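So that we are looking at the same thing, I have put the structure below in structure tokens.
Of the protein chains in this complex, one is absent; all others appear in place.
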Amino acid sequence: MMNLDRTEKLLLAGIPILILLGFVLPEWVVNYIQVSLGTGLVALAVMIQMRAGLVSFGQGLYFCIGGYAAGMAGKFMGVSDIFILLIIGMLVSLFMAFIAGFLLRRYREIFFAMLSLALSMILYGLLSKLEVLGSTDGFNIPSPTYLGWAPEGDTAKHALYIATCIPALLCAALLNRYLRSPMGFIGEALRENEIRLEYLGTSAHRAVHIKYMIAATVSGLGGVLWALALGHVDPEMTNWTTSGQFVFISILSGVGNIVAPLFGTFILEIVRVYAVEASPNTWQMILGVIMLLTIIFLPKGLWSLIQRKKASAEETTQK
Amino acid sequence: MFQDRLLKKGLLASVMASAFVVSAFSSSAVAEDKKEVKLGVVTFLSGGAAGPFGIPARNAAELLIDAINKGQLPGAYSSVGLAGAQIAPIFVDENSKQKVADYKKLVQKDEVDAVIGYISSGSCKAIAPVAEEEKKLTVFFDCGTSQVFEDIITSPKYVFRTSAHATMDNVAAARYVVDTVKDVSTYSGINQNYAFGQDSWRDFSGSMKVLKESAKSVSEQFPKVFAGQYGAEISALLTKKPDIVHSSFWGGDMEALVIQGGGRQLFSRSKVVLTGGETGIERLGSQIPDGTIIGARGPNGPLAEDSALNDWFVKAYVDRFKSLPTYPSYHMAQAILGVKSAADKANSTDQAATIEAFKGLEFEVPSGKISMNLAGGHQATQGTAFGTYKFDKASGKGTLVNIKRYNAACVNPPEGMKSLEWIESGFKGAVCK
Amino acid sequence: MNTILETVDLKRTFGAVVAASNINIKIGAGEVLGVIGSNGAGKTTFVNMVTGYLEPSSGQILFHGESITGKKTRDITRLGICRSFQIPQLFMELTVIDNIIIALTVAREVKPSMLKPTINKEIFDEAMDILRRFQIDQYAESEVGVLAQGIRKLIDIAMATVGDPELLFLDEPTSGVSADEKMQIMDVLISALKSTKTAVLFIEHDMEIIEKFAPRVIAFYEGTVLADGDAADVLENEKVREFVIGKEFHRQAETEQQGGIA
């Protein structure tokens, strides 16, 4: 009935595993997993747009909108319930994307990239001027509560981690479902040939608009989760460098599978941490070299590494 | 078709990777006898703030840690190590999107005994509550926002700040202007368009309103941080002809403003106040027009009073890095000496004892004396000074003349009062000597 | 004849250039007709206008007596008018079967679902049936981009037919295909379409194919209809022979010299 495919089954099975890892792994690793889930969702949003040939260099816009919406709900309206915060973050992102979508759906390729970048930078400019929101320093977000339950100390950490894992993986599973659905197939077709799509009897603009809204909602969710993990939001979230990172993560991880960007975000984070540790002054150079090597030797992203192994494993079993 | 295979491998790999991470990097070597103290040092090592702030601060940290480990410091600091323990620093780049996770990694994985760091106010805001949560002694050495102890953690236990917040600079700048410049009827500002620049202008213009009611602001320029090109802003300031131009520019932006503004007579037509101008003195030399009012975010560098400690610091820094220490270096030195004073006073590197000793501590630093007397003994106050630039052709070096010193209580709000309220109240409770 | 499509004084200009004018054509249900004319004669412009890709500068297009002038392509498709392309418009990086499945899905679902998986046994079997009908089922799992032009042409046409259109335009179904494959493609095509009641209009340069497959022929010349009627009559028409077929003969000789690349 549910018709789950392997990715979905694994994502769902991954929820308890990930939660369990939260108790087993050292806390700092769990921390990186937690923040990677937040930013990973945004990379995922970039990736599903990339599947339709749309490269968003401004996905930070919705990452930031989500984080700020939740933060402002906490700061000005005293909302601390995580479920309400998540919903607010997603709804505000969805609404903004619905409006902006009418403009963006007409654009493709580099123009889509640059226009989405421009929109995100306009928000950056606005937030940097708003002293009531702490300008470029941003502001802090209090710890969330869970339907009235307000844990403290280590319990709070675990609760938030669990509350991050579940929506993040569920969201990934839903996105996987979306990619398999007729609408997802249309997205794929969009990248290849819009004329044919129109001649088949469906609207390419509408498909782009829908995809854009989905991506925004997911990014908004990522923004809320990330902001809660950090306890702080600032306009850097919508700076182009942040958006650029999302694009790079999704290219580096590969667009082949939903899991790739989530996983890739974490790996990249760990690589960065060790690059900083190994050479605090020239870690960017190390990162750049690793990126170049990845592109040269793994043009389809890190995920192809796993894919290749899988393929050779299948060959051996067939023999 | 849409490549939805091979998940098992993926998940397995991720579990294995995590397992690898755990086994390889969490090897916990907890030594109870503290022969060595691990110190996390976080400053900008890349990005635009690295050159003017991060690197001078890192240099000072390296210099002082080496000297402390070898017992080479003069006077009261001559004992070896922190209460006898050697310091092992771990440097981390503040230029990261995951500052909080990086901080937690320092605390949990690297098991540092204390963290000294953070230049950006945004970082301090984000880190402060986490430090309290992690229960780790954390000393902010440079960030300027007054909000850390006013709004974010009002009763700190683990967080200290050994530099005065930025309010002091701009209040003192306004006092200096009023004290030394006759006939101020108009003033204007050019500040970077981000929190520090906006706050600086707010404090300066607020202070001017109190100190010189008759004067009015005629232009407020807010170029983007790191813009580098200020042609249009300079034109706008020139057309408004203000008596005073206030700028909290720092680093490369400040130097660019001096080069471009100096070339177009902005500095001779208006009196320019550079609250962070000190870092440019060595490099710009004769390019800074005489008469420019210069501050150093505290009595640092050429504004420092003579002392054995300052002489040692300047000499050792110049010997090692071939350039003069600037105020970020002074701020870093303050933080490290603060920790050393506290540990020595407690005669222990135990965190609780050190914190207890740190609270309300008074200690000597190259720039004079620091009193930890705000926010329950966690926030430093210090007097400050401003001076007027004069280039000495004979020696080819710039100096500051007509230096005016302002004692701490004159330019810092009293305990329990927020900076902005204090300024707007007309500096209620200020005691100026 | 039960007319399904009628164009009235259709005209289209591009700046000062008149690409088509005075086009009055009626097409009956289930009819098969061929369109001839040299390059730039207005054939594709005509198809583009009827299918909504280009808006006519003036004139009317009636489908079952109702105006569809200026409607969007996708709405016209939904009404039952479809087309194939001179240059096949396919999803090149996807497999053949995926191309057909996407076409089928879009034809079935006016508001496509976002949560239900696209692929199930039924749709897969149906897509395979279509491929079988066009005799390209052996390529089902190949990526379209790697296949030969002739096969792409067939996929392109197969995709146009999935919605069971009432009227199908085939824009040069055999162009870009080697001479000996042309007849084969047309045979496959016409037999695949025979099972439906679709009216077919195909644009063709090869007179042999026209003679063999088109009972009715329309000749275009410089944006207007030069002749319209039974194949034999039109092909014998003097003007047609002079302005269309003569040139076609010339053209064909040239193409053959170039090795069949049109």
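Note that the chains take the letters A, B and C in the order they are written out, and that residue 1 is the start of every chain.
Here is the rule we use: contacts are C-beta pairs under 8 Å (C-beta built on N, C-alpha and C of every residue); 3 or more make two chains touch, one makes a residue touch a chain.
Please note the rule applied: contacts and distances are computed from a predicted model.
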{"item": "Identity of the absent chain, which is to be given by its UniProt protein name, from \"pH regulation protein F\", \"Sarcosine oxidase subunit gamma\", \"Urea transport system permease protein\" or \"Amino acid/amide ABC transporter membrane protein 1 (HAAT family)\"", "value": "\"Amino acid/amide ABC transporter membrane protein 1 (HAAT family)\""}
{"item": "Touching the absent chain when the full complex is considered, from B:G81, B:P129, B:G144 or B:G251", "value": "B:G251"}
{"item": "Selected residue (touches chain absent from view) among A:L252, A:V273 or A:I306", "value": "A:L252"}
{"item": "Subunit A residues that touch the omitted chain in the full complex", "value": "50, 55, 103, 106-107, 109-111, 114-115, 117-119, 121-122, 124-126, 128-129, 195, 240-241, 244, 247-248, 251-252, 281-282, 284-285, 287-289, 291-292, 295-296, 299"}
{"item": "Contacts of subunit B with the absent chain, listed as residue ranges", "value": "46-48, 50-52, 54-55, 193, 219-224, 226-229, 231-233, 235-236, 238-239, 251-256, 259-260, 263-265, 280, 283-284, 287, 323"}
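In this text, only the chains that are shown with their structure count from here on.
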{"item": "Highest C-beta pair count, chain pair", "value": "A-B"}
{"item": "Relative to subunit B, chain with the most remote C-alpha centre", "value": "C"}
{"item": "Centrality ranking, top chain (CA atoms only)", "value": "A"}
{"item": "Cα-centroid distance, subunit A relative to subunit C, in whole angstrom", "value": "43"}
{"item": "Chain centre separation in whole Å, for subunit C relative to subunit B (CA means)", "value": "73"}
{"item": "Separation of subunit A from subunit B, taking each centre as the mean of its C-alpha atoms, in whole Å", "value": "34"}
{"item": "Contacts with 2+ other chains: residues of subunit A", "value": "5, 180, 184, 188"}
{"item": "Multi-chain contact residues (two or more partners), subunit B", "value": "none"}
{"item": "Partner subunit A, residues of subunit B touching it in the complex", "value": "2-11, 13-15, 17-18, 21-22, 25-26, 45-46, 90-93, 96-102, 104-105, 107-109, 120-122, 125-126, 129-130, 145, 147, 152, 193-196, 198-199, 202"}
{"item": "Complex interface listing, subunit A residues touching subunit C", "value": "3, 5, 174, 177-178, 180-186, 188-189, 191-193, 195-203, 210, 214"}
{"item": "Subunit C residues within the subunit A interface of the complex", "value": "51, 53, 72-75, 77-78, 82-83, 89-94, 98, 101-103, 105-107, 109, 112-119, 159-160, 162-163"}
